[in-house]
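Quick one: the structure is below, and I'll ask about it shortly.
Left out: one protein chain. Kept in place: all the others.
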Amino acid sequence: MSVGNIIKTVFFTVFVVGFFFIIWVKNPFVQEQEYPLPAKYRAMIYSDNPQIIAAGRQIVTQQCAACHSLRYDGVYPLSVKSDPNFPRIIKEFAKPIPSDSLLAPFHQKTKGFAMYLPQDVYAAAFSSELHTLKSQFGKVPPDLSTMYLARGPEYLFNWVQEPGKIIPGTAMPPILQGQPKEAAEVVAYLRAVDTPTPAEQTRRFEMGVVTIAFLIFFGIVIYIYRGRLLDKMGLH
Amino acid sequence: MLGKLANYIEERTHISQIFQEQMVDYKVPKNLTFPYAFGVLAIIAFTVQIISGMILLMYYKPYDTLAFDSAALFIWRVIPYGWLFRSIHAAGANFFLAVVYLHMFTGIYYNAYKKPRELVWVMGFIIYFLLLLTALTGYVLPWGQLSYWATEVTVEIPGAIPGVIGETISLLMRGGYTLGNLALGRFFALHVLILPLILLGVVSIHLFLVRAAGISNPDGKPYDKKKEGVPFHPYVTLKEGAIAMFYLALFFFFVFFYMKEFLPATNWEPANPLQTPAEIAPEWYLKGYYAIFRSIPNKFIGFVTFNLVLALILLLPWLDFSPIRSARRRPLFFIMYIVFIFAGAGLTIIGTLPATPQVAKVGLFFTALLFSFFIALPIISFIELGYVKAKGGEQ
Partner (left out) sequence: MEASRRDFMQYVVGAFGAVAAVGAAYPILKSLGPSAAAALQSKVDYDVSQLKPMDVRVTSWKGFPVFVMMLPTPFNWNGPERNNKYKNHNRDILGNHNVYAIIGKCTHLGCIPLWKPDGDPGVHLPNTPIFHCPCHGSLYTPWGDNISGPAPLPLGVPPQALNGNTLEIGTPGFVKKFWNPYV
């Protein structure tokens, strides 16, 4: 291989890898909005501690659920819950979700399964309650089920404390203003709704490592086999 | 027992004879470089998409109130290993397009589009275009905010054509004035059946044409197949098999450990037709065209310009009529090729930036660079034609 060829090969490799690194992994040209999240509260959010999650769930069911639903954990707005038809509709239409073990204790009655209402049933059965919420806030307050995945812990931690700072003029009231501990508990609970259990995460991690290692070994084995075959055929 | 079965099949199909003829007696140049493997990797990526797609298809519901839950709840959590198949399908789409882009740029570098391989290039371009459509129609299916609004913006783009034509195209794509159930159903049908079926057919024609015209040579010189050729199997098959395994290892690294980019955060919010998310841009494989469209102040001219780029890529075999093949032996072409890939990559990265007047200016500069490649091709060809003639027709 000549020097020119080596330079060309290195150039194209660096170019391709660099390009995909920028668009897939880290784009240095785009400034992402950063929200402060002190290390202490970050540790709380990522702790997988059942007590913190239980406290967060209590705040959500008592305060956030005044307006918001969280269907994937069977949490519905208070007005919906007080609808006389609510128990019957849940009984007839709700479907089970296998809860993470961290959330299972909240669903003793249904053997650890959260019961969720399909969106069409929910919107139709409680349209009057949802309409009241809509006329109150201008839109139906969004469902919180996937908010952790959509917004991330840093954003949510600041949002629940001072929403007006992030989106001025928002209809969301500053429920947990000046209560960072409670805010962290809420985010920890939202995280628990959207993240597999620690055991499941470990299982997936191991699965990934085994798959990748297997494929690399397979590639090496094929290459060795090829070398021996070509030696025999005199093609090297 | 197995031997008997093999004999039974062999007697009736002569499969080993076909294998000998098509794989072993088929001779290819010995000096094929690493980038020649991208074609095989594209076939592998296509297979991965088909298998993972079939599993997702069993559980996905193309209905506006059910689509989000079926993807984000049912497939992602309730179905055993549903998360794995959704990750494979989402990352696989990006890897497929990445491999196809690399395959195309390899073809441009080695001038693999020249006679007698023009039809290979045309068929490859059709595959590329159908693939973009498949990716676009599949992107709407999870029915998240990003799905919804990226598609809304895309179907608005033909509206840049003045008069009723643009509006009519937009209306036909959407099936009405809002993006709703009709559009979802039609995009679903296109994504899971119509486009993949056409793709399978076009890919087979592409492969047939590659065999018919023979594979190109990195040196761009004609070679003696009997003396310099090596048997396709096992020389190339096993090498590319090993490369494919390393490719899959990289792919599964992303599937298991880095899905942030392929399942974007904004798409975890259900689609809301009354609220646009803060940042909205197409996927990376369209960002180059998007940056051209955005940089040009006039909407219609922008629309024409990025379609012109697509048309020029299709017309490469006729823009570049020089008798010399392969960038290895064409220094002028090599320089312009570097300009071309810098412009393409630059435009893609510009597509990720927020739209400001400064960014638009840089975008215009890179658009000019991109076009300089297409303009330079016929000029370089003339110079090289003269050079070859002066040397008495020798290449």
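Think of it as A and B in the order they're written, each chain with its own count starting at 1.
What we mean here is this: contacts are C-beta pairs under 8 Å (C-beta built on N, C-alpha and C of every residue); 3 or more make two chains touch, one makes a residue touch a chain.
Given the structure is predicted, the values throughout are model-derived calculations rather than measurements.
In the full assembly, the chain not pictured is in contact with A, B, by the touch criterion defined above.
One of A:Q58, A:S79 or A:T110 touches the chain omitted from the figure, and that residue is A:T110. Mapped onto subunit B, the interface with the missing chain covers residues 51, 55, 78-82, 84-85.
Looking at subunit A, the residues touching the absent chain are 95-98, 110-111, 113, 211, 214, 217-218, 221-222, 224-225, 228-229, 232.
Assume only the chains that are shown with their structure count from here on.
A straight line joining the Cα centres of subunit A and subunit B is 30 Å long. Across the interface of their complex, subunit A is touched by residues 65-66, 68-69, 72-73, 77-78, 94, 98, 102, 145, 230-231, 234-235, 238-239, 241-246, 248-249, 252-258, 261, 265-270, 272, 274-275, 284, 287, 341, 345, 348-349, 352-354 of subunit B. Of all the residues in subunit A, the ones that touch subunit B in their complex are 15-16, 19-20, 22-25, 27, 29-30, 72, 97-98, 116, 118-120, 123, 139, 142-143, 145-147, 149-152, 204-205, 207-208, 211-212, 215-216, 218-220, 222-223, 225-226, 229-230, 233, 235.
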